[in-house]
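A single protein chain has been omitted from the complex, and every remaining protein chain is retained in its original position.
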C-alpha cells in the first residue's frame, strides 16, 4: 500500500555506471550538437528565411496528429481488449501488434501505389465513371494527412502495448473501489484507469513522437517537408557546409525533444507511487453483446486491416508478379545478416536498459534520473545524422588506436571500428536504447519498492534482487523491449548503410536499393521478408504477453498480465 | 565500446588489408547491373572488387573521417555535382591514363583527371502524346511558359538531378534569369513535387500532368519493364531533347575518381579503364538503359527510337560549383 | 427489532454459496442487517468474511443465492446490478487509496454534489486527518491510510456500508473514537452496516448483532449478549476468549463436575457426558469459607485492566481465572473459589469434537510455549 519514496542506496556505483552508459549513448548526439556550432556560411540564415517555417509547421502538425491518433487508437483498443469481452478478443489482443512489423516507408509506397492518381483505385474510379482529373476530388494520399494516417497506423502499437499493460496491472483494486463509489464504466475509465495509466501511455507516446520526428522515408515520399526531410535534404545536397547546417537543424529539433523528455520525467514522477495494493486479482472482463460487441470488433479490426493486411497483401501481389530477381543465396544471406544484427542489438539494448534502470532504482538521485532520461535521446535524431554522430567519435578512436599501434608496435591496425559490425551495432544502440529504456523503466515502476525492501531484509544483495525479483517480474517487459528493438533494427537503414563492411547487405538495405531505383515491385520481396522477420517476434511477444503474470491463475482470458508486461 | 570483443576478428577482416588482389569501391550507385560489371572485372583481371554502397553524402563523410586510414580506392557517384563536391574535399588523386583520357570526352571528366564520367544520362522533357504536340516545347526555358500553367510535373528539389539541372541553367542564363525561370516553373506545377522520375511519367500517362522532366534511363527502364502498367504508361509519353537549337540537352554523369590514399591505386586505375571498355559500357547501356560515355557505342535499344542528340558541352564540374546557388534559388521560389 | 428488520431490511443475503475453483469458501450463508443497524462478522482468518463482503458489493460474481440491498434485489441467479448502482460503501482490507490523488481528492472522489468542500472537511475532521488533507497516499502511515479509506467510503452517503476490518490499523484510543463517531453517523443516517472485525470485544460493544462464522458457514447470529452468554457451541464460546472446560455427567437434569453441579439443557439425557464451559471471569476468588472449592495459584499474568490466573484444583484440573487487576494474588497462594453457576454453559461433550472438526486452529502441542500460562493452561485443558 505505502511506497517508501527512497529505495535502497547503492552508493556511487550506480551513478558511475549510468553515467558511462549514457555518455556512450549520447556522444553521437553531442557530436552533432558540436558540429552545429561550426560555421555554415549563411546556409542557416537562408534556411530560416525560406524553408524553416514549413519545417516547423509540418513537423508540429505531424507530431500532434500522429500522437493524438495513436493515443486514441492505442488506448482505446487496449481498454477494449483488457477490460471488455467480445468475440475475437483474445485474437485481437495480439494481432493488434502486427503493424509493428511493417516499415513505414514500405506502407507509404504501398498506399501511394494504391491511392495515387495513377494508382488502381483512382484509375478504376475514372474508368468506371469516365471521369477525368477535374471531375472528382480524391483525398491526396501524398499529404500531411496521409502521412499522419500512415505513421499512426504504424506506431499505435507502442501506445497499445503501454496502455494495455498499465490497464491490466491496475485492473485489480482501485477500479473496484471506483465501482463501490458509484462510478460507471466510462467515468471509471476517465477518472481512474486513464490517470493511472497515463505515465505508461505517455512513455509509449513519447516513443511515437520521437520516432515521428526522426521519420524520413515515408514523410519525404509523401512530399511533406518536416525537420527530418529538411535535415536530409541539407545533408545530401552537394554543398560545402551540408553537414554543419544539417547538424544545426538537428540541434534545433532536439530542443522540443528535451522539453518532451522533461515532460515525461514529470509524468513519470508519479508513476513511482503506483500500485496501491499488494493484491493482484484479475477482474473478469465485462461481456459486450449486440451492436456494442460489433462496434468493439470493428474498432479493433480496422487498425489491423489498414496497418497490416492491406500493405502485406499489396507486397504479396507485387512479389508474385515480379519479385526480387537476385539469387536465393544472396537473399538468405541478407536475411541472416538482418537477423543476427537485430538479435545482437536487442540483447545488448535490453541488458543495458535493465542494468541502467536498476542502477537508477538503487539510487534514484536527481542526476541518475536525468541521465537515464537523456540516454535515449538518439531516438529522436534522424538516423542518417545520428550515424554521422557515431562516425565522428569512432573514426577518431580508430585514428588514435591506429597511431598508437603504429608508433609502438609499428603495425598498421587499419580501421578497427568504422566499417565493422561493431560500428553498426553501436549505431543501432544510440538509436533504439530509448525503446528498451522506456519499456523496462515502465515495467519496473510496477514492482513495488516494498518488495525490494522485503527481498533486501531477507538477505538478497542488489544482484539477488535483480535476479530473483525483478527478472521474473519483468520478464514480459524485457521480452517486449527486446522484440520492439528487434523489429526496429530489422527496419533500420542509415546506420547499416554507412557502417556495414564492404559487401555486407541486410534486407532493409536491399529494399532501399531497389526502392531508390523506383523498382517497387522488386522491393516487395525484401519488404515481405522484413515483414515476416518482424512478425516472428511480434508473435512471440504476443504469446508472452498472454501468459499469466506472476500472481495470477492461468486462464489467459481474465488474467492480469500487467506486472509482467510492457508499457 | 562494449561490443568490441564480440566482433574484433571480423573487423580485422572487414577493413580489408591491402593486397594487390583487391580494389575497394565506395559507391553511391546501387544497380544490380553494377555487380555484373565488377564480376566481369574480376574475371578479366583476377582482382576482387569490395563494394561499399551508401548515400554519397554519407560516403563522403566516411571518406573524410577515415582520411589516410581509409581502405577506399575508388569513389563512384551518380552525379557530377557530387563528384565536384568530393573534389572540393580534396579526396581524389589525379589519374593520368591514356586510355581514360581518350575514351572519356573532355566535358565528362575532370580537367586534371581527378574523376571520370562512366555513363551519361540526359535530363529530358517528356509529354503526354495525346495532349501535347512535340513542337509545343523545345527547350527547358519554355517550361516556365504561361501555357503550361498547372500542367508541369517534376520531382522535388531535394533530388540531385534537378539541382544539377538548375546549376547548369545558372551557368547558361545567369542567376537572375534562372530564378525568374524557376518561379515560372513552380507556378506551372500540376502538383507538389513528389515521387521519383517514374512517378512523373506515370502521372503524365494518367493525365495528372501534361509535361515533365525525367532522366532518360527511367523511361528506358519502364519501356523495358515487365510490368504491364509501366510499359503502357511509357508508351503514352514522348520525349523531347531540349535545347537542340542552342547549347544542347543537359546531361549528367555517373562517374568515379581514385582516392588520394588508395591502397590499391594500380588496381583502381585498372578498374576505371575496364569500366570504359566497350563490354562494360554495353552493360551500362543495356542493363541500366544509360547512355555510354564512350563515343561509337550504341545507346540502349529502348532509347534508339528517340534518336541521337546534342548534349550540353559545359563541364560537369560547374554542377558542383553552382549547386549552392541552385539550391538556395529553388528554396526561394518555393520549389519543394 | 427482528420485525423491524423484516419490514425494511438494509442488507439481505439468502443461501449464498461461493467457490474459488474447487474450494468452497462460502456455504449457504443467510443473514439480514436492518437499516441503522451494525452487524459484526467474527470468524477465523480465511473463513470467507471478505469474500462475503465482496459478493454483497458485487465485486465477485454471484454463484448461488440471492442478495438484496434496501429492499431491492441486486444479485441472484438471473439478475445482477453492477456495484456502482448498489449504493454501497466499502472499506477494503487493503485500503486501496487512489495513488494519483491526494487525501482530499481521494475522499471527494465519490461525491458529485456541490457541497463537496465542507462535507470533505467534516469527514477529514471526523477521521482526524485534517492536517493531511493535501498529502499523497504513499506518504501516509498505515493507520492514516485506513482512515482516509474510511472517510472515502462514507463520503457518498451509501445505503449499505461494508467494512472489512476498518479499524485494525488504529491505536486503541483513536480506534475507539473513530469507531464510535463513524458507527454513530452510520446509525443516524439509518445505514445498514456489515463490519468484519477480529476483536470480539469490539464486536460485543458496537454490534447490534454479531455473526460468528467459520469455514464459510454462519455458526451463530444474534445479539451480543446472546452469542456471548448463550453460545450455541463451545467453539463459538471460545471465539470470545478461552473458556474452562469441565467434564461432567448428567444426573437428574444436573451436570455434575469437580466444581459443583450445573443446570443441564433438557436434551441431555440421564447419564450423558457433558462439557461445562466456564468463562474465566465467572470463577471468583472469595474470602476463605470451608464450603468453597480450594485451589493453588500457579501463574499470574497481568493484563492491565485484568489479571489472569491459572489455578490447580485438588484433582489436578487446571482452571484459568480472570479477575480485575485490583485482586492481589501471588503464585503458590491457596485461594477459595466460587462459580457463578448461572453463567455456566453446558454442552453435550462430543458435540464439541464434531464442532471443531475441520477448523481446528490449535497448534501441535510440541509448538506450544510451555512458559506461557494462558495458552498453556488452555491447551492442557483441552
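Labels A, B and C are assigned to the chains in the order they are written; within every chain, residues are numbered from 1.
Going forward, contacts are C-beta pairs under 8 Å (C-beta built on N, C-alpha and C of every residue); 3 or more make two chains touch, one makes a residue touch a chain.
From a predicted model like this one, the values you see are computed outputs, not experimental measurements.
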item: In the full complex, displayed partners of the excluded chain; value: A, C
item: Touching the absent chain when the full complex is considered, from C:29, C:42 or C:88; value: C:42
item: Contact residue for the chain not shown (choose from C:143, C:166 or C:260); value: C:143
item: Contact with the hidden chain (one of C:198, C:292 or C:312); value: C:198
item: Footprint left on chain C by the chain that the document does not show; value: 20, 42-46, 49-50, 93-94, 125-126, 128, 139-144, 147, 164-165, 168-177, 180-181, 183-184, 198-201, 204-205, 224-225, 228, 238-241, 279-282, 284, 301-306, 322-326, 340, 343, 361-364, 367-369, 371-372, 374-375
item: Residue ranges of chain A at the interface with the undisplayed chain; value: 1-2, 4, 6, 8-9, 278-281, 448, 450-451, 453-461, 464, 468-469, 472-473, 549-553, 563
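One rule holds for everything that comes next: only the chains that are shown with their structure count from here on.
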item: Distance between the centres, which are taken as Cα means, of chain B and chain A, whole angstrom; value: 35
item: Centre distance in Å when chain B and chain C are each reduced to the mean of their C-alpha atoms; value: 91
item: Set of chain C residues in contact with two or more other chains; value: none
item: Touching two or more other chains - residue numbers and ranges from chain A; value: none
